[in-house]
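Supplied in structure tokens, the structure appears directly below.
Only one protein chain is missing; all other protein chains are in place.
Each chain gets a letter, A, B, C and D, in the order it is written, and its residues are counted from 1.
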Amino acid sequence: MLEKANDWSDTFYDKWKPIAMGFVNGAEKCLQCGKCTGQCPAAAVNPSYNPRKIIYDLVNGNIKRVLSSVELWQCFFCSGCFATCPVDINFPFFVFMLRLGAMSQGFGWEDVKQLEKYAEKDYLQDGITVSPEERNPYVIEERGDIADIRQKAGMPRQREVSDEAIAEINMISDLSGMTNFMKKIGGVELYDCSKCTPKIEEKCKSKELPKKVGNVKTHYRFYNYGVPIGGADNA
Amino acid sequence: MHKLDKLSGIREEIVADIPIPEEIFYFQSCVASNKYPGIESCTLDVLNKLGVKPFVSEDQTCCGGFVTFANVAAPTASMPAVARNISLAEEEGLDICAVCNGCWTFLNEFGHFMNGNDEVKESVNMMLNMMGREYKGESNIFHIGAMLYKLKDRIAENVERPLEGLKFATHYGCHYLGGGKYGAIDDAQHPSFIQELVEIMGGENVDYTASGECCGTGFTQVINDKEKSLDHSQMKLESVRDEADPDFVIVLCPYCLSQLDRMQQQLDYRRDVKLDIPIIHITQLAGLALGLPKERLAFDAHIGGQDRFKKALNKIGIDY
Amino acid sequence: MDEKYKDGYVEKNYMEAFDGSGEEIGEEVLNYFEELFSLEMPLGRMMKMMPGMFKYAKRGKKYRKNLMNFAPEMMPMMKDAIKDAVGLGNKEERGV
Amino acid sequence: MSKKALVIGGGIAGINAAVELANNDKLVILVEKNGELGGNVNDMAATFPELDEAQPLLDEQKSKVEDNENIDIKFNSEVISVSGKAGDFKVEINEDGNTVAEEVGAIIVATGFNYMEPNDYSEYGYSRLDNVVTSQEYERMVMNGDIKKYSNSNVVFVHCVGSRDRVKGYRYCSKICCTYSAKHALLLKQEVPSANAFVFYIDIRALGKGYEEFIRDAIEDYGVRYIRGRVSKVINKEDTLLVKAENSLIGNPVELNADLVVLASAMEPQKDSKELAEILGIETDDYGFYKEAQSNMEPVKSSKEGIFLAGSCTAPLEIRESVAMGKAAASESLSFLG
Partner (left out) sequence: MLYKIGSDQKKNRILQKIKSSGNDNLNQCLQCYKCGGMCQKSDKFDYTPRQILEQIIDGLEESILNSRAIWICETCNECKIDCPVAINFKKIMASLREIAREEGIEPNTEEVNRKFVKKAHCPKKEDD
């Protein structure tokens, strides 16, 4: 993997810190000691994920490799690295910000598309991100309807969020541009698992990319941090 | 046996400045209300029993942490939503108590951030004034685990159903101790405050190698890349089954609870791994010890470990 | 080994996926973040907020009341935004 | 100008300073906090890079001091107050309870360092897990032969515990852990050839004469496995310790079942170094090490005239440099002794 160093933008990180309002700072203090990758659950299961390399590329300005990489989207967000880091780098915030940057370049939309349903259908329509609706057939017949369990526990059958609150978060979402951000992606419509057929399963599992998101051309991502031994089949 | 006496990482100065309020704003968590209602009912009853009246508001929406860190909502979109939720508690003049690591970290992180950055606070308040609300940033956010640890003497007095003969393993979750390491009451690498509570309630602590590991959700990996998330959860649950073989695993966050609970069925279905481990939340543990009835504990909402639930609960006198 | 990862597929393609050198891509991403995190209220952004406010107002009477008592605070902001956009403000201050 | 000099601290630096002054027929008062001389070298099994026995070497130095009648050694004693200026300081020393007043021309501070107790590093579980020891305890284990029970087992040496760490430790590098970890691995291999030694390092800093060859011999001839990556966690499995780190030369995380974990903990100043600085009226840096007058040109002079510094009370040093500094402090203080 040839490092075209002249293709790096070495002023990116310094200019980026003030813009990101203090969410991201401290990466220049990194000792490259590897303490974060040692305890990282994602690095243990993914063939080529390595937080130390991502910080190294960010600070040195190799942002092309970071933004176009699959590894950036494999982070578990468990902030164990922030807990053990000897220089206190809050790595999950870096991943969160870099993912926003990668999406602005057209990468990562196949994952965000699958999550968009939780924001548009659940969060904005009934104010709760995780909806009571179950899709796992085993859970539906074994455990039964959650509303009965809530009633047996002496609580209202369904948690109510007042429409005033829903009106307010919808306004916040419109004002801050989140609504038209989601309209561009168009979420994955989720199928009923109990009526699953091979065709539906193939469509549900496939991660096809939205053609374009707004005026941003979308691309597939690449394993930029090492050869995916054994990991390539679900690339 | 967990070596408690040797070195406890509890940060006394942080525990000291947690106030014991008469009333507190209970921040409803989305996974708890729609998947595991036992957490909500136990929290309300336990707080009432311990003399802290929980205040529940229907205006309180989701903390928005999941949609933000799943990159669907940019931070500028979810910060006003966080400020709106905190302003609800400020209207009542109460502090907030969150039952989920994610809610606590998200409200805390953005709360501190907005207090530190005035222009952000101004622009957030500009949006909130449109709805007639205002974010002052006075009420602080506490985790239910920290509250229960702070009220441990009252718990000791109110234990009605001592948990004799039950073995408890713990899973502390990542965001409270790791992500919020400067606000949490315990040390991220070797936490022990749940073990202390278990000992107060009469139970026995067992330890296992992967107790410090993440539960495997990876925040969005369980949706985007289920195989990797299953690998990690399998490693963790097998370490629990083989080394600790507990009656209950206590977690601090409903999202960990849903992951460790439901992945047992997925692992059985996809990878033929037989697991039968009951996973309960710390509020349900407190409810168990303070003698709450079976319906309020709502263990039937849990998917995995149902036969072990039966065995363990019969041992302490609940015919489940 | 997956077909996609043979001989230099990665080097060739991830370079082509970006249409621009590292510096340009850096500028683009920085501009995106600048616009995402900017706190000023130019007229364009205020216009984009209008539909959200109307939708909120349509929902009911008490929401309209909230917007009404927000109006006095909004008026000065609108004036500055329009002044900036139309350029009536004094030139040196805006460094034109 | 009084003929007497005061040397605070009976470690290897203090001993050499006292002997040099005594050989120039000056009277020396040697104040030692504990009951015996030698300081940190008492716990050492061997020295590097020659790997020869440390205790005989130390006894030879101690006898030089004890047989020298110019040196009056005060055990279990410490300095209470110092007044006056260079050439005739008035010093009060608390010796076993009763205070003694002395007049000295110059003072040499050689209080040395102590190894940091890495209790804050709960990821390594220092005082929580049994088989996790610091390098000082490991040296004692080698000396009294406890090391023999680790035959055909894995012993892990962890670098940079407490040093090069802004959050829970000190930012400076303790200079000699790289070399003495190699020494520990060699001692292990000589004592117990069937044991496997693993050393987790960030970068090898062999900062002295013959140290690089010493470490390379450990790697090449004795087969000590050096892995570049800081240890992230030491987890308590049933009977072994699970060490988690990253081999950052390949980029993959690594797991290892170890039976003994040795932490190369940071060398920090003595607990009471700040109080002693106030008594003497000299400056310390923010860690608590004493500040030299000028770090390059006047490494031995303290910030106050007539008071000299020797050994690792100024910065983490190896024996060789502490001895050199002790002798330099002695020679510089001669001009203040009548």
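Please note the rule applied: a contact is a pair of C-beta atoms (placed from the backbone, for glycine too) under 8 Å apart; a residue touches a chain by one contact, two chains touch by 3 or more.
Since we're looking at a predicted model, the values are computed, not measured.
K.L.:
Using the touch definition from the top, which of D:L256, D:A277, D:I307 or D:M325 touches the missing chain?
P.N.:
D:L256
K.L.:
Please pick, from D:N16, D:S77, D:S122 or D:N154, the residue that touches the omitted chain in the full complex.
P.N.:
Reading the full complex, the residue touching the unseen chain is D:N154.
K.L.:
Using the definition of touch stated at the top, determine which of A:A20, A:A44, A:I146 or A:I185 touches the missing chain.
P.N.:
The missing chain is touched by A:A44.
K.L.:
Return the single residue from D:I219, D:I279 or D:A324 that touches the missing chain.
P.N.:
D:I219
K.L.:
For subunit D, which positions touch the chain that isn't shown here?
P.N.:
154, 196, 198, 216, 219-220, 223, 225, 227-228, 247, 249-250, 252-258
K.L.:
Over the whole complex, note the residues of subunit A touching the chain we left out.
P.N.:
1-2, 43-47, 226-227, 229-231
Everything that follows uses one rule, which is that only the chains that are shown with their structure count from here on.
K.L.:
Contact counts by the stated rule: is the higher one at B-D or A-B?
P.N.:
A-B
K.L.:
Which whole number of Å gives the spacing of the CA centres of subunit A and subunit B?
P.N.:
Comparing mean C-alpha positions, subunit B is 22 Å from subunit A.
K.L.:
How many Å are there between the centre of subunit A and the centre of subunit C, using C-alpha atoms for each centre?
P.N.:
That pair's centroid distance is 22 Å.
K.L.:
Return the residues of subunit A touching two or more other chains; collapse runs of consecutive numbers into ranges.
P.N.:
Residues 21, 44, 84, 100, 164, 168, 171, 173, 175, 177.
K.L.:
In subunit D, what residues contact two or more other chains?
P.N.:
123, 233
K.L.:
Could you pull out which subunit C residues touch subunit B in their complex?
P.N.:
36-37, 39, 41, 53, 56, 63, 65-67, 69-70, 73, 77
K.L.:
Note which residues of subunit B are touching subunit D in the complex, please.
P.N.:
Within the complex, subunit B touches subunit D at residues 3, 6-7, 9, 187-190, 207, 209-210, 212, 243.
K.L.:
If we count contacts the way the header does, which residues on subunit A are in touch with subunit B in the complex?
P.N.:
Listed in rising order, the residues of subunit A that touch subunit B are 21-23, 41-42, 44-46, 73-80, 82-84, 92, 96, 99-100, 103, 108, 111-112, 114-116, 118-119, 123, 127-132, 136, 138-139, 142-144, 146, 149-150, 152-155, 159-162, 164-166, 168-169, 171-173, 175-178, 181-182, 185, 234.
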